[in-house]
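To keep things clear, I will list the structure first and then write my remarks on it.
Below is a slice of the complex: some chains, not all, each in place.
Letters A and B mark the chains as written, and numbering starts fresh at 1 in each.
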Amino acid sequence: MERDALRSLVEAVLLTARGPVRADAVSLATDGEAPEAEVEAVLGELAASWEEGRRGVRLERAGGGWRCVTPPELDHPLRVFHGIAGRQRLSQAALEVLAIVAHRQPVTLPEINFIRGANSAAVTRTLLDRRLVRYAGRKKVVGKPFLYRTTQEFLLHFGLERAEDLPDPEDLIEAEVAADA
Amino acid sequence: MDTTPDLGEVTALGPPVELPFFNGPLDLLLHLIRKNQVSIYDIPIVAICDQYHEHIRTMEELDLEVAGEFLWMAAWLLQLKSRMLLPRVEEEGEDPREELVERLLAYRAVRELAAILHDKDLVRSCIWPAGVVPALDDAQTELDWEEVDLRLLAETYLAVMTRFAAANPPPLEVLPLRYTVQDKMREIYQRIVDEELVPLLRYLNRRPDPEEAVALVVATLELVRLGAVSAEQRLPFAEIYLRRGSRQVDLDRFAGETAGVSDGA
């Protein structure tokens, strides 16, 4: 295998891999065309060349292989960037709380916590801030917890007129399209 | 056993017919138009209609399922054919084929676009996005809010409820006993006293509730143990006949005597 081709493959593997990359695994991916020692040499070269100049990623040895990491001095702007990109994003936890509120409204925080098996106070707060859920009075039980409902904004996003128009989740997954046809 | 294949059946089917697959009646029509090298704007309806029906017939002969949409188009074509054969009454009237042409054109455009997507898909399926995990500790999977639709919401809800059900299995339901052994001992003993000979299995078969049947069997065994009832079976699996045993038993004393039995049961 040509050295150039191998270098580009190693680079692609490093950038798409989730864990440490081992030379033997890359060698296997070339059907053995590139022996392990050669892959190891290319990995060393790449590590050295990425170290020169100011690059956005570096190679480090970890877990018996190599992996890409970002240099520590970029931590702050990267954090800000991912925060900005995250503004239009919803965490898995937030989506779960939203799904519970949507399908069981009105519902209290203790009920949400019970169903999720995890404290959901902070996440619910985020959804309140993003105006996807709202307060809807208090439940007449001990402690009088707040009740939550989805908002107008929530309906707008899903193109619904009323919360009651939310389809039954089972129906939607099982027979949505068939019923539509 | 003779395993010679039945050749007669195979030859009866005749040679296999190569039948291209069509993504619907419009797809088939476009194929016929291309095959006949005719203009989409001036479709010879009579010929195309006949070929279309011929195709449907072949599908049926091959036992292929002919979807309703193919039959619907077949009916439409027949109707167009008869209108084309009739002398034109309406002068300068609209061409009966107009709607069909419009639909064929729209569908053909869709197919063109689908072909472009197909070529793109071929190449694009071969690329991988880079995904270096940033060294930020709180990096977690997040979803683009724009992409959150009703389906994802429903899927998430069902996943949460499934997880909840797994973590909180429903408690075993313990139903209150509806039949007591004492009552059943009294019932069956009274029956034996009244009828002298009681067929147990037939008696049990008239009790569709398994709980009651179990209580009856336990009651019978208890009566046999006390010597109040004797049981007799001539053959395995044959009827079991119950009659009075050697000991006289006071029905009213059962409550006390069987207290130990129900404790142990």
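In this text, a residue touches a chain if its C-beta (ideal position, glycine included) is under 8 Å from a C-beta of that chain, and two chains touch if they have at least 3 such contacts.
Computed from a prediction, not measured in an experiment: that's the story for all the values here.
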item	value
Stoichiometry of the full complex in this file, by chain label	A x2, B x1
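To be clear about the criterion, only the chains that are shown with their structure count from here on.
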item	value
Averaged-CA centre spacing for the pair chain B and chain A, given as whole angstrom	36
Residues of chain B touching chain A in the complex	128-136, 139-146, 148-161, 163-164, 167
Chain A - residues contacting chain B, complex	12, 15-16, 18, 57, 68-70, 72, 75, 78-79, 82, 86, 88-92, 95-96, 98-100, 102-103, 115-117, 157-158, 166-167, 169-170, 172-173, 176
